[in-house]
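Only a single protein chain was left out; the remaining protein chains are all shown in position.
This part shows chain A:
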Amino acid sequence: MIKRFLRWMPSFWALLFLAVPVMGVATFVLADHYNIWLPRDVSEHGRTIDQLFFFILYLTGIVFIVTEVVLFYFAWKYDAKHNSKPVEFSHGSHSLEVVWTILPAVTLLFIAIYQMDAWAAAKMRPPEIPFTCEVTGRQFNWDFRYPGPDNVLYTPDDIVRTDGNLYLPYGEEVLLKITSADVLHSFFLPNLRLKQDVIPGMDQKMWFRATDGGSFDIVCAELCGWGHYKMKGRIHLLKPEQFAAKLEELRQEQNTMRVAEAK
């Protein structure tokens, strides 16, 4: 009885390999529980990205579990200690090769094609509206320049802010011009699922439509020197009316400063 159980019992090593899928899945379950998960999303395209993430997570999750369990099963079943059958003297199987070539190929191609639209929407189809703000990365700060009342950048009524606070409206399309003044940086807005490296001498566009208000982090995601870790900013998403009011406030503030300087 005990002997039979021991012979049936998977070897320690087989069980160790079974621990891989078990602990792997457990980690993700616990992560969800402890909120180590995708951060809150407040953008429209972010929803598509999250859906795509979970689609791939579930798909690869299944492949992960199945292959790891097969690995465990073979390690258990064909353990020389209790497998008395002669080995399969097989050099492979043509039909199996065909199956496991075509199946993943089709799946991968499907993912590839399926995601193209989300990418195009995020990076290839800028809206045809004036810039809401210009973002410039410099060691180790984010500077912002709003076009001011005339809606044109680089005119005297521009509002320039260097305190790391970016105010933008939600509920409507926003177009940013992003660039760098020195080395590479990366303008990363985790809660808007946006990231774009900024390059000196090259202007790029970034656009989104936020769905909700609030204040969120701006993170620099490209190594830019010793102070990279502290190159942080805040983005404040406001109702369009509040945003307009805030801009006006910033403009007044700047004007008083100018007047003060002129004196």
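Assume a contact is a pair of C-beta atoms (placed from the backbone, for glycine too) under 8 Å apart; a residue touches a chain by one contact, two chains touch by 3 or more; residues count from 1.
Simple rule for what comes next: contacts and distances are computed from a predicted model.
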| item | value |
| --- | --- |
| Protein name, per the UniProt record, of whichever chain is missing from view ("Electron transfer flavoprotein subunit alpha/FixB family protein", "ABC transporter permease", "Alternative cytochrome c oxidase subunit 1" or "Xanthine dehydrogenase family protein molybdopterin-binding subunit") | "Alternative cytochrome c oxidase subunit 1" |
| Chain not shown: contacting residue from A:L16, A:I129 or A:V152 | A:L16 |
| Hidden partner interface residues of chain A, rising order | 11, 13, 16-17, 20, 23-24, 27-28, 31, 35-39, 45, 48-49, 52-53, 56-57, 60, 63-64, 67-68, 70-71, 74-75, 78-80, 83, 85-94, 96-97, 100-101, 104-105, 108-109, 111-112, 115-116, 118-120, 122-124, 139, 181-184, 186, 188, 190, 193-202, 204, 217, 219-230, 232 |
